[in-house]
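All protein chains but one are shown at their positions in the complex.
Let's look at chain A:
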């Protein structure tokens, strides 16, 4: 879902932009962020399942993957799902949908046909190989998600007079000044003894190209710098085709403006190209998985108790639509993918270690606001095609649609995507107030907002009825104390989901966790 831990990410952003991506990668690895996927290709559950049965709780991505694979391996599978459809947090809101959050606040989405937002996950990085493999195997069409758009904006109310700056200009000015400084030090022989003369020659050559320096190694108004940051008047054709260079901001303005803080995100392993999105909304992914196992899923089913003994697992549930008395489902084994925010409230007889782990993990606050405008002014007026503008305003970012470029009709932006204190404040507001706030803040970046706004929808994740929070929020301390206990099979019960992974908040974490849990369960069944 994006930001796992704002503080850690801010730190990485700082390290990344100041020290360069190599140092940042090292730091990220030591913090457990940049590890390669452990996905080894399609799972092979060899050995006889001996007709064993399994109850899967939750038809989100983790539960669906498990249902597909366990049925293939010969299990009798039943899936119980609280929602009326599959997908869990992998979810899209499109025109005609109604969404009622906790507290009864109901929204009817007024978006035009084909327009949507993904309130939950919205990106699939190229190295999330498990999710991509399932997308490919089950026919989920993908298209590029532009993380970095050089022509989108970076904005701070406190910098550059509050005027949004193009990503391209800020990055060019930051790189250019750093390159000029390093070139100066090299020419002043400050690197002698540290860097050989031969390497200094190469360094100077690379700095000129990377930083857009002129022949005197200055970062100044020149065709070289404009070739990176853009021109005052771009090269054209005919009589007036000659370009006019643009003037870079001063080092002081670049440093004090602080917009360099936003440059690091797209450099990080998680957000490097290529990133994908399913064509038509993230829910196309779980929908494709659910098609494979639709006969196994019981919807509108609220689990109230999970009980295991020597013979099997009994799950008590109620039907949230039909009501009536509590019912039970029984199986030999249980894979529970219910978010810990909910599972921690369900009666469950696991050992004290797993029970402690289930209660130890809070869930992040997050908020997203989708805004439909009467025209795609960001494309028509500002040449922004997809990608993200970043700001220090409480909306944090504006995400532009990565499809339908140049469409003459309406368009939908992601007008807020925020975590932490701001997300809690958004969540505490009624949806219409969240939309008003998103509009007021966003208009500081795009004045067209005021005239062109049409309709919106807003999601505060702590009010999402099926999850009560965005995603699991682990710390180094809670990982050390509880993570292994959470992942360990307890009797006949195993847990899976993004919370049982080191890739929290990402679908890849849910899939890898699920594959790992069913592999270990299957080993027990085969060797029993």
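Going forward, contacts are C-beta pairs under 8 Å (C-beta built on N, C-alpha and C of every residue); 3 or more make two chains touch, one makes a residue touch a chain; residues count from 1.
Keep in mind that, in the parts below, contacts and distances are computed from a predicted model.
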Item checked: Per UniProt, the name of the complex member that is left out, chosen from "ABC transporter permease", "HEAT repeat domain-containing protein", "Cbb3-type cytochrome c oxidase subunit III" or "4-carboxymuconolactone decarboxylase" -> "Cbb3-type cytochrome c oxidase subunit III"
Check: In the full complex, which of A:105, A:210 or A:271 touches the chain missing from this view?
Finding: A:105
Item checked: Contact partner of the left-out chain, one of A:186, A:473 or A:501 -> A:473
Check: Which one, A:258, A:312 or A:362, makes contact with the chain that was left out?
Finding: A:362
Note to self: Of the residues A:37, A:272 or A:344, I need the one that contacts the missing chain.
What the structure shows: A:344
Margin query: Counting contacts across the full complex, list the positions on chain A that touch the omitted chain.
Written below: 6, 82, 100, 102-108, 302-303, 338, 340-342, 344-346, 359, 362-365, 394, 418, 420-422, 424-425, 427-433, 435, 437, 455-457, 460, 462-469, 473
